[in-house]
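One protein chain omitted, others in place.
We just call them A and B in the order they show up, numbering each chain from 1.
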Amino acid sequence: MRKRLPYRAMPTMRVHIEEIDIRTSGKGTYEITDQIAKILTRSAVAAGTVTVFVQHTSCSLIIMENADPTARRDLDEFFDRLVPENASYFEHDTEGPDDMPSHIRSVLTRSSEVIPIADSRMQLGTWQGIFVFEHRRDPHRRKICVTVVGV
Amino acid sequence: MRKRLPYRAMPTMRVHIEEIDIRTSGKGTYEITDQIAKILTRSAVAAGTVTVFVQHTSCSLIIMENADPTARRDLDEFFDRLVPENASYFEHDTEGPDDMPSHIRSVLTRSSEVIPIADSRMQLGTWQGIFVFEHRRDPHRRKICVTVVGV
Partner (left out) sequence: MRKRLPYRAMPTMRVHIEEIDIRTSGKGTYEITDQIAKILTRSAVAAGTVTVFVQHTSCSLIIMENADPTARRDLDEFFDRLVPENASYFEHDTEGPDDMPSHIRSVLTRSSEVIPIADSRMQLGTWQGIFVFEHRRDPHRRKICVTVVGV
């Protein structure tokens, strides 16, 4: 990429949108980098941005170290301690003890991730992966909207 | 939306920008989803993204459960405990005990939210609302810049 920068493009801009379903099986991280990369290929966009957006408030998105699984286990443990299920002051618990913590954990992380595209590829760092961060205990089907804007 | 995906558009791209003022009356969440939707309608953009950006460092933006008000009360309580006003090590307190906590709470949440647009509508999930998260005790007038990019 470096040789061609600054990249400057003015041909036909386009918008390409796809929705994907992710099945989760309890709290934790689920990598979706490859699925986003495939959508990018189908979009035929060479330069621009891809916006990944999760249509829920009890799971979220993160960009995280994708090589060593212990890093994601430690992350889970940290969030379980930071936002414990048994907080005495929680009023919102209609769906169980993991209901309110799931909203707080979502607010502390992200509903969307925006990743740059150059040379028809996401410009992720070597160790960066895109993950759905599931905050509920039960299995869920999660909808992710992926929007590619560029040339 | 589902029948038409993948959405692929190459007609005239446009940029539509508006600024809105939100009056807040103390710490808490203030929903702005409808105001963003109206700007989207005026933009006449059918597919792309809308970027909501708060021009302050003592309030922020979140996407949060918008049905049950107890969820947002619990969120307020969580943040009051996570970032207490009376931390003994705070040096930055020129504007009072809620000054430094407001910057930290902003860093822990978001300055911008990017939401996908398809079929001329924001692709929010059923329970997702966009909120200004006010971190100061006193009333404030907050400026939000809304940028729609798409076709």
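Just so we're on the same page, a residue touches a chain if its C-beta (ideal position, glycine included) is under 8 Å from a C-beta of that chain, and two chains touch if they have at least 3 such contacts.
What you see is a predicted model; the values in this text were computed from it and never measured.
A.B. asks: Looking at A:20, A:87 or A:151, which makes contact with the chain not pictured?
C.D. replies: Spelled out, the listed residue whose C-beta touches the missing chain is A:151.
A.B. asks: Considering the whole complex, which of B:23, B:42 or B:121 touches the chain not shown?
C.D. replies: B:42
A.B. asks: Spell out, residue by residue, where the missing chain touches chain A.
C.D. replies: The missing chain touches chain A at positions 1-2, 5-10, 13, 47-49, 62-65, 68, 70-71, 73-75, 77-78, 82, 108-110, 113-118, 123-125, 127-128, 149-151.
A.B. asks: Give me the chain B residues in contact with the hidden chain, please.
C.D. replies: With respect to the unshown chain, the touching residues of chain B are 12-19, 39, 42-43, 51, 53-58, 82-83, 87, 89-92, 94, 100, 103-104, 106-108, 110-112, 114, 143, 145-147, 149.
We take it that only the chains that are shown with their structure count from here on.
A.B. asks: For chain A and chain B, what's the span in angstrom between their mean Cα positions?
C.D. replies: 18
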